[in-house]
Every structure is written in structure tokens, then in C-alpha cells.
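One protein chain omitted, others in place.
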Amino acid sequence: MIPFEYSMGLSAVLFGLGVVGVLVRRNVIVLLMCVELMLNAVNLAFVTVADHLNSVEGLLYVFFVMTVAAAEAAVGLAIVVCLYRARRAVHADEISLLKG
Amino acid sequence: MTLAIFFVFAAFAVLGGIGVLLARNPIHSALSLVGTMVSLAGIYLLHHAEFIFAIQLMVYAGAIMTLIVFVIMLLDVRHEEAETERLGFAKVFGMVLAGLMVVVLLVPLAAGLTGKPGGMTEEVLARVGSVEFLSEKLFTTYLLPFEIASVLLLVGLVGAVALAKKRL
Partner (left out) sequence: MTFSMADMRLLTPHLVITAAALLVLLAEAVSPGRRKGYLPYLGIAGIVVAAFTTPGLFGPARSGFSGMLAGDAFAAFVYFILYAVGALTLLVSDAYLRDEGRDHAEYYALVLLALVGMMLMAGATHLMSVFLALETMSIAIYALAGFFRDERSAEASFKYFILGAFSSGFLLYGIALLYGACGTTEIQGILDAFASNRALAGSPMALAGVGLVTVGFAFKVAAVPFHMWTPDAYQGAPTSVTAFMATGVKAAAFAAVLRVFFVAFQTLHVDWSGVLWVLALLTMTLGNLTAIAQTDVKRMLAYSSIAHAGYILVGVVAGTPEAGAGILYYLLAYAFMNIGAFACLIMVGRKGHENTELDAFAGLGFKFPALGLAMSLFMFSMAGIPPTAGFIGKFLIFKAAVHQGYYWLTIFGVLNSAASVYYYLRVIVTMYFKPEPDTPVVEGLRAGPSMALATILAGLGVLYFGIVPGGLVDLAEQALRYLV
């Protein structure tokens, strides 16, 4: 059995990479992928805990997170297509109509 | 042996994650992400989650990534991003924040798991099989989330149509 700390550590590192990506990258599609990376990290955490606790709940979480990721990807990509059509650009930096 | 395999997969997963971050071309990011997802699928298998292993490959690495790659191709965003020089400050801030995040997530691990064990023990799984066990729970105890997920997929469908269809 893989020690609990190893898998959770890997999960934390992947989550961190996803967070950096969302904060640092600007390409809208890459942002979407970084969010997917975060969700994958979370899934690993759920699987690890489920394995070590012999509990089924974590596996069901993964199942549902994948469902959500699919729906999010569909709507997210639709937004990107919409944005692209409206403005023929996919760089978040160029999107500055609204000021922070 | 298992541990060695784990480390190989873990290394690939992290490399893939770094690839997503650093690649200039979105297609390369997408392929790196596929690499991470496949490695994670392997780790799920090591964690005795056979069903999750299968859907990770089919749904995540397969369907979702295909969708993303398809949109990248559709929009023809292969170019470079002259982007990376986003404000140095924001970048450093992002790194620091994420670093803190990882530390916050790593510290608790020392204490180990404290949760009550559930009923998915080796003996039960040997008797009913892991997929059967999972599906039985899914359609009884966890029926409501399953139903909510059906509404969620409907929302995704209607939302995507409302946003991207040429003429409504």
C-alpha cells in the first residue's frame, strides 16, 4: 500500500501547480486547463483517503467531480468560443473593457 | 515494487503539471495535461480504485481533453503568447500564494488520517467486487447527488447551447 503522505503530497503539489497556473497564465484555454489540473489533484486526494479509510464516499466524489468537470468544460469552452467570436482574441490581457 | 511504480507515475504527473504551466503553445499544455491525467489513472489503480481508473482514462483523458483540444484547433490559438510578461508582481504573488497553499496542504499530513474507517474492506470487496459495491452505494445512499448531477448535466447542455449556438 502506498503511504498516505506520498499520495497526498503529490496531490498538494499538483494543486499548487494548478493554482500558480490560474494566477500566472493569461491564455484563456490554458486557464481552463489549470483549473482541470486542480480538480485532478483534488480527485487524487479523495482516492487516497478512500483507499486508506476503506470508504466508498471518496470514490463517489471523484465520480461526481468528473461529471462537474465535464459540464464545466463544456460551458467554459462555450464561453471561450463566445468571447472569441465577440472579439477575435483569446488573451485575457487584451480583455480590458472592464477595469478592476 | 508498488512504491517504485508510484514514484514513476508521480514524476510524470508532476512533469505534466509543470508542462501545462510552462508550454507556450496551448496544444502542448493540453498534451502535458493528458500526461498528468494518465499518470494519475495509474496511481488510482495502485490505490485499488479500478472503476475510477477506467473513467479517468475515458472521461477525463479521453472526452474532456478531446473537447479542449478540439476548441483549441477550432479557434486556431496555436500562436505563442506574448503574454508571459504579465506584471512581475502578480507573478511573484501567485507563486508565493501557491507555495503557501502547498505548505498548508502538506503540514496536516504529518498527523495522519483520523477519520472513521468505512465498510469498503478487502473482505467485502472480495465478495461483491469494487464496481458492484460502488454502484450499489451510488444508486441507494447517494441517489440524491446522482439526481443532482443529472440536472447539472442538463444545465451544462442548455448553457453551452445558449452561449455557442450561432442562432437561437
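By written order: A and B. Residues from 1 in each chain.
We take it that a contact is a pair of C-beta atoms (placed from the backbone, for glycine too) under 8 Å apart; a residue touches a chain by one contact, two chains touch by 3 or more.
Quick caveat: nothing in here was measured; it's all calculated off a predicted structure.
Chemist: Name every residue on subunit B in touch with the hidden partner chain.
Modeler: So the residues of subunit B touching the missing chain come out as 104-105, 107-111, 113-118, 140-145, 148-149, 151-152, 154-156, 158-163, 168.
Chemist: Provide the residue numbers of subunit A that touch the chain removed from this figure.
Modeler: Here the touching residues of subunit A are 8, 15, 18-19, 22, 28, 31-32, 35, 38-39, 41-42, 45-46, 49, 53, 55, 57-58, 60-61, 64-65, 68, 71-72, 75-76, 78-80, 82-83, 85-87, 92, 95, 97-98, 100.
As a working rule, only the chains that are shown with their structure count from here on.
Chemist: Using mean CA coordinates as chain centres, what's the subunit A-subunit B distance in Å?
Modeler: Chain centres of subunit A and subunit B, defined by C-alpha means, are spaced 7 Å apart.
Chemist: Could you please specify the touching residues of subunit B with respect to subunit A in the complex?
Modeler: 2-3, 6, 10, 13-14, 17-18, 20-21, 23, 26, 29-30, 33, 36-37, 40, 43-44, 46-49, 51-52, 55-56, 59-60, 63-64, 67-68, 71-72, 74-75, 77, 81, 83-84, 86, 90-91, 93-95, 97-99, 101-102, 105-106, 109-110, 112-113, 115-122, 133-134, 137-138, 142, 145, 149, 152-153, 155-157, 159-161, 163-164
Chemist: Looking at the complex, which residues from subunit A come into contact with subunit B?
Modeler: Contact set of subunit A toward subunit B: 1-2, 4-21, 23-27, 29-30, 32-34, 36-37, 40, 43-44, 47-57, 59-60, 62-64, 66-75, 77-82, 84, 90-91, 93.
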